[in-house]
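Rather than the whole complex, this shows some of its chains in their spots.
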Amino acid sequence: MISIQKDDIDIGALIQQSRNTHMGAQVVFVGTVRDDGIEAIEFEADRTTAIADLTTIAAEATEKHGLISVDIIHRDGLLQTGETILVIIAGSAHREEGFAGCRYIIEEIKRYVPIWKKDITASGDSRWHD
Amino acid sequence: MRITIRSFARFREIFGTEKLIETDSFASPKTVLSLLCKEKECRDTLFTPDGTLHPHITITLNGRRLSTGETDETTLADGDTLVIYPPVSGG
């Protein structure tokens, strides 16, 4: 499943849905809003292009690392500290491919997928990340 | 011809979510972007002092990313949509 959505992500359900009996490993990356002096982060995405990019990245990760399944869900909108930003699940026969594939996906997302964040502080100030 | 220019995040706050630019036929993306704003601060957001687009900016034409050469040399058609991305920070 590839999605960009405002709604929170049911990570346990997603892991269960993603699984099949050919897998021996699921490597999951969960990105969360870290409190480094902020109150929240506003995420903005070019959803159409971002979904196309995530679909490409999932296919590349599957091909390069021999994955059995890939799920990528990224949230947009206003997320408070502690909330889930992103969940990636890489399912594979063995752990090596799962770790390599999951890592590939997050690095590619950070490199070029059109999603941006703006920090919101407790005082209401806000600042886009460069 | 009419070209739609959309932008996101930091650039949306500068250039607006969506603008229509009327221009001569055969204009390149770079030419159309140079018509987007006239104030120095606004132009400096997109262009270096020697008039090239900042390398960290991504331009898409109808959803496809353009290389630096393509932003200078592609010929736009009526109804095309350009999108301007600042550096991404998702994930």
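Think of it as A and B in the order they're written, each chain with its own count starting at 1.
Criterion: a contact is a pair of C-beta atoms (placed from the backbone, for glycine too) under 8 Å apart; a residue touches a chain by one contact, two chains touch by 3 or more.
Source: prediction; values computed, not measured.
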Whole-complex copy numbers (one chain of each kind is displayed here): A x2, B x2
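Throughout what follows, only the chains that are shown with their structure count from here on.
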Chain centre separation in whole Å, for chain B relative to chain A (CA means): 28
Chain B-facing residues of chain A, complex: 31, 43-46, 48-50, 52, 74, 85-86, 106, 109-118, 128-130
Footprint of chain A on chain B - complex, ascending: 8-10, 12-13, 58, 60, 63, 83, 85-91
